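With one protein chain removed, the remaining protein chains of the complex are shown where they sit.
Letters A and B mark the chains as written, and numbering starts fresh at 1 in each.
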Amino acid sequence: MNQKPAVVLTLLLLASLALLALGVSVGSTGLDWSHDSSEMAHQILWQIRLPRSLGAWLAGALLGLSGAVAQGLFRNPLADPYLLGSSAGAGLGVALSMALIGTSVGANLWLQRLGLTGAAFAGTVGGVLLTLLLARGVEHTLRLLLAGVVVGVVLAAITSLLMLMQPDIMRTMQSFMLGATGFLSWSSVVIMSVALCLSLLVALGASRALDALSLGDATARSLGVRLSLVRVVLIAAFALATGTAVAQAGMIAFVGLVAPHLVRNYCSTTHGKLLLLSSCSGGVLLLGADILARGLLAPQELPVGIITAIIGGSYLLWLMHRATRRRQA
Amino acid sequence: MNGAALSTRLRSVRLQDFEVLHDIELQLQPARWTAIVGPNGAGKSTLLRALAGLIPADGEILLLGKPLHDWAPKQRARTLAWLGQNETGADDLTAHDVVMLGRLPHQAWLAAPSDADAQAVRDAMAQTQSWDWRQRRLSTLSGGERQRVLLARALAVQASVLMMDEPLAHLDPPHQADWIDIVRKLVARGQTVISVLHELNIALQANVLVVMAKGQVLHQGLASDAATHRALQQVFDHRLRIAQLDGQWLALPHTPASSGSMP
Partner (left out) sequence: MNHLRSSRGHVLPMLVLALISLATPLRAAGVQLHDDLGRITEWSSPPQRIITMLPSLTETVCELGACDKLVGVDRYSNYPEQVKTLPKLGGLDDSNIEAIVALRPDVVLAASSSRIGERLAGLGVKVVTLDTKSHEDVQRVLGKVGVLLGVADAQRVWRHIDAGVGAAAQSLPPEARGVLVYYEVDSAPYAAGESSFMGQTLKRLGARNIIPAAMGPFPKINPEFVVRANPQLIMIGQRHLAALYKRPGWEQIDALRKQHVCIFSPEESDVLTRPGPRMAQGAQIMASCLRTMSAAR
């Protein structure tokens, strides 16, 4: 199936608007189209449901962009936003900040200012920096990937140790790991919008280089691409996007992995448009999942990460099934 | 130095602590087709990559008289085009998009493709007869079709020096003939083509042969020269003979039984 990118973009934007309308109608009372004009309902809509829906879309867009960048940079269709130690770093940041609360007045003050979101973001960036350090630069992608695996494993082990020593943070950690869109506020929306614009601009700037990279390092270099510079810039955009999304909405599985595949399945295009389309499809995915998470068992909530795993996993299975059938045909 | 398209004095080129090339001195003339030949492991690809500036080399390489590393990356990319072996990836792009990538050195950052770009792509794809399926994704093409698209990508750069490493992979004889045609036309227009080929019969059609063995250049000379033929036979342990058929030089495997009736 090969649609024009403009068509796909329009479809995604329309879907986003439709889901947004749905998002403000689904809440603790389930699906409820009649918006009564009481003060409470008004406040719930504007202060809770709207920022939460927008926030879910933005977090999904950040993850979709990050996944597309990772897949282009490493030329691996299984790359996702949680490479290069970013997820393990975020987890450790959150665990550390929770474990240290209450240990000393100084720590408390600092941690209040930083907040859980700040800790998660710092952890993500820290994890990526550690990976870059371990890989001694961005020269070799294989070394980067391996270093990312090592950093991921080590930091995850430290996090597990922390959870053992302070068992009451375990439940919070678990909900962080499964995604937490429940408290997205207008300030989250602003932060994520800024981050999305920045990382999108940077990634778009390097999109031609990503295209050249898809032909191999040697050819890209022969086409005048400054490989090391491009890699550093793209990893920075990647860390910014992943860090912001994880800090605001926890670690949501599959969105970053599936969004670019969704786009590539319906239209083949160069990276410039692919990055933009992946963001939009990531946004649609996560907003849809968040609506399901709120609506299925209202007023209880399912962790949104479980919904994205089910949707994302099923979609990938379906893709694989179609690919094998096409090959057999 | 003296109007050479590419000249080099390499002391050593190492790959992962193993010295692949040593003490190479070469001058490649412009508007010529030079073929680099030699047995497996002679270092042909490594030499080509070093000349293109794609791997670090201990020595000096001059492109059009200026040291390679003094060239701005984009300038250099406009002047020197590269087609490598086994280029994978880009499976999702259409053939047209892949060839358009060759125009990268000519495009301003993030600018849309210009008319000149579109024309260059069209020309390149017409030359390789791949224009008709320009909207098909690379993953749906056969090996030969894919190779022609990648060749078009290198041609689209319209660089004055074109380097190709085993460009005939997957190409059947008619398309090999097409390729020779393309190269000859480029040379006639004043461009320089340097190729690594293991198909000796094709290589013998070139203007100049660079004969390599064990990391060094044994001989550089015209492809029709007897001295060049002797050098070829030497590096291949005299297991081949050079013979002429209808004005074309051929390299034939030599076994005791095949000391046949050809002059």
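Please note the rule applied: a residue touches a chain if its C-beta (ideal position, glycine included) is under 8 Å from a C-beta of that chain, and two chains touch if they have at least 3 such contacts.
From a predicted model like this one, the values you see are computed outputs, not experimental measurements.
K.L.:
Kindly name the visible chains that come into contact with the excluded chain.
P.N.:
Those shown chains that the absent chain touches are A.
K.L.:
Given that one chain is not shown, which residue among A:A15, A:I101 or A:L198 touches it?
P.N.:
Of these options, the touching residue for the absent chain is A:I101.
K.L.:
Considering the complete complex, identify which of A:T10, A:Q47, A:N76 or A:S228 is in touch with the unshown chain.
P.N.:
Selected residue, touching the omitted chain: A:Q47.
K.L.:
If the hidden chain were put back, which of A:L184, A:A239 or A:L292 would touch it?
P.N.:
A:L184
K.L.:
Which residue, A:A107, A:I158, A:L198 or A:A298, contacts the hidden chain when the whole complex is considered?
P.N.:
A:A298
K.L.:
Taking the entire complex into account, which one of A:Q3, A:S28 or A:T141 touches the absent chain?
P.N.:
Here the residue in touch with the unshown chain is A:S28.
K.L.:
Given the full complex, what residues of chain A touch the hidden partner chain?
P.N.:
Missing-chain contacts on chain A: residues 27-29, 40, 43-44, 47-49, 51-52, 98, 101-102, 112, 115-116, 164, 167-169, 171-172, 175, 180, 182-186, 294, 298-303.
Keep this in mind: only the chains that are shown with their structure count from here on.
K.L.:
On a C-alpha centroid basis, what's the spacing between chain A and chain B, in Å?
P.N.:
Each chain's C-alpha centroid was found; their separation is 44 Å.
K.L.:
Chain A touches which residues of chain B in the complex?
P.N.:
By the definition above, chain B touches chain A via 49, 52-54, 73-74, 76-78, 80-84, 87-90, 92-94, 97-98, 101-102, 104-105, 107, 109-110, 137, 150, 153, 157.
K.L.:
Residue numbers of chain A touching chain B in their complex, please.
P.N.:
Against chain B, chain A makes touches at 2, 75, 204-205, 208, 211-212, 214-216, 218-219, 221-226, 264, 268-270, 272.
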